[in-house]
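Here you go, one structure.
In this view, the complex is presented without one of its protein chains, the others remaining in place.
Showing subunit A:
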Amino acid sequence: MRIIVHKNKCQGHARCWAQAPDIFNLDDEGYILPGDIEVAERDELLASRGARSCPERALEIDATADALLTRLLFNQACGGVK
């Protein structure tokens, strides 16, 4: 899956990085680096958690990227995946 980074919205809360420091890279000021992030399949849960923890909504999960994510989201709505 892919995470679309809206760099202009990032205010450096670093909540994404706190969840997944290997996926979300910050610059020296503590703000997200520009550029969308390709996430390996095994990291998807962690990455989506990181994205969903961004208070500024700067990280958008690219839902069109693949069907896996749909499954993930669907399961969550039912309280499935934790």
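Everything that follows uses one rule, which is that a residue touches a chain if its C-beta (ideal position, glycine included) is under 8 Å from a C-beta of that chain, and two chains touch if they have at least 3 such contacts; residues count from 1.
Following the convention adopted for this analysis, contacts and distances are computed from a predicted model.
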(request) Out of "Cytochrome P450 protein", "Isoquinoline 1-oxidoreductase beta subunit", "Phosphate transport system permease protein PstA" or "Heterodisulfide reductase-related iron-sulfur binding cluster", flag the one the UniProt entry gives for the chain missing from this complex. (result) "Cytochrome P450 protein"
(request) Write the list of subunit A residues that the hidden chain touches. (result) 11-15, 17-18, 26, 28-31, 49, 52-56
